[in-house]
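Data block below; observations after.
Part of the complex only, each chain left as placed.
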Amino acid sequence: MTAAPAPEPGAPAIPWEDRPAGGSVLWRSGRNPIIARDHLPRSNSIFNSAVVPFGHGYAGVFRVDDTARVMNIHAGLSADGVAWEIDPEPIAFTPADDRVGEIQERFLHAYDPRVTWLEDRYYVTWCNGYHGPTIGVGYTHDFETFHQLDNAFLPFNRNGVLFPRRIGGRYAMLSRPSDNGHTPFGDIFYSESPDLVHWGRHRHVMAPEPWTWQSTKLGAGPTPIETDDGWLLIYHGVLTSCNGFVYSMGAALLDLEQPWRVIARGRDYLLSPQAPYEQVGDVPNVVFPCAALVDRAADRLTIYYGGADTVVCLAHGYLSEVLSSLKP
Amino acid sequence: MTAAPAPEPGAPAIPWEDRPAGGSVLWRSGRNPIIARDHLPRSNSIFNSAVVPFGHGYAGVFRVDDTARVMNIHAGLSADGVAWEIDPEPIAFTPADDRVGEIQERFLHAYDPRVTWLEDRYYVTWCNGYHGPTIGVGYTHDFETFHQLDNAFLPFNRNGVLFPRRIGGRYAMLSRPSDNGHTPFGDIFYSESPDLVHWGRHRHVMAPEPWTWQSTKLGAGPTPIETDDGWLLIYHGVLTSCNGFVYSMGAALLDLEQPWRVIARGRDYLLSPQAPYEQVGDVPNVVFPCAALVDRAADRLTIYYGGADTVVCLAHGYLSEVLSSLKP
């Protein structure tokens, strides 16, 4: 199982709906939300989740807040990427080496997962509570057994996203250093590792832009998508209104070999909270992307995002148009 | 009129709707909200209100914010507990003794009432503005004439709830010490009194639990319900999301004779803001219980709660199931 994570022959096409009249670069699925908050017996909400092609269908890691409002991540499978079987039990990671048990002594919570096919397996990164939020790292071959590596960074960090291949011979990750609360700031940084355990060469990538939809903080979303123009980064940006944070989704292009160099950055958001399931819920006014499926042949891009920290939604667009939107 | 507050013969059954398919321990009334925000000519909102059996029907004390957004409490009557006649004028308390006039010199506001049948009359407690929020105490025999006692405590305090009988020979009250704003903390305490005027023997009962639906603060809701297992306490717990407080409802069991000892405490909330009238309103995402009716013969429990600090709602459940939900 060393091949790329491309859909196997016979695998279903990625979820798709054509653009409605008057649609913009991205448009919402008419089936939104595709996963309801009470999809599981004890789920308070399911959102901010990651999906990848897997076998003859799709697999995912889902953020599930239970009815005690404890945050955890669960595995799931789907034939079509829209209808999901999610494990009612959270993922139980086994230590990937004999040191990992030391950080498992005290489990606090896990949330906002991403999944990346890298070399020969699916890596999962998530926000892992260890004396503050930091980036948990694990992997699976089959979405049944999951192995945990050491945390990538010191607290306080969130939104750790792996690149899908080595860059300059090193593993590479984006992340957003934070504080220990509802952080009112946050830039995206790039870090490298020879072994996915020790990380260094930290480089600043992007800061908020004053007086825009991304003026408070921002964080990487799906696994960056390699294109001829550079890495396409879908990310969330946050504006602080007088009644709280507003999370929108936008895009940027990063240099293929020096991804901390920003080649282009979209002026406009691609999607902001305007649908009821994005405006009303446990956290009003949130659009939070965590995964993307690409059908390069069809020029199709489908993004999984959380709505209002409550439900899972889909947005669609043409890859070429998203790239074009970044050019001045 | 020294008998218990049990419904008189011929009194109507408590409001009730059977559990819908897929319902959980508590379920919402299909008639919610049972009292609209503009139920009175000058009401901005009616919510966080208390109801008790009274005569051949029900009586209540209602939080009414008027269209100046001044907060006050009003009396009301109902034949069935669902359709209410609420007095458009606030309750005008007469001093219960010759000292009470001293604290009535400057009326600021009154809100979040509870009503408890205790010995021979209905006691009302509420959040009373006297150089800061504190616990007002009064009583009525007929829901027409109301008498005011001295405030129970120094400011700053909210959510004062009387027990329905003396404990160890003393009157007993739960309350939540606060600060003078939108308090971001708060534990439940227990206090005793020989005369409902002087209070002491303050004991800590429950603190918030980190990383759960009740991680910021909590406060007692309806009058505690005596059961063989202990006092059933329905209470609100608050979580702080990145866009504000989320108020949910849960339950605990307190020791019958030492009610500051917690016997059991539910891990999950019983109801959290998921209906539109709880998610949208003057304060989004609020479920706030203030009263409960019990039909022990039918094992029925009906809870009155405020939705979004805007309307009055009902939830139903089986008393035995609520108690079972607290057991590990």
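In order of appearance the chains are A and B, and numbering begins at 1 in each one.
What we mean here is this: a residue touches a chain if its C-beta (ideal position, glycine included) is under 8 Å from a C-beta of that chain, and two chains touch if they have at least 3 such contacts.
Every value quoted in this text rests on a predicted model; they were computed, and no experiment measured them.
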All chains are the same sequence, and 2 are placed; what is the full number of copies?
-> 6
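To be clear about the criterion, only the chains that are shown with their structure count from here on.
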List of chain B residues in touch with chain A within their complex | 211-213, 215, 239-244, 246, 248, 267-269, 272, 274, 276, 279-280, 284-285
Residue ranges of chain A in contact with chain B within the complex | 37, 42, 44, 66-71, 108-109, 129, 182, 243-245, 280-285, 309
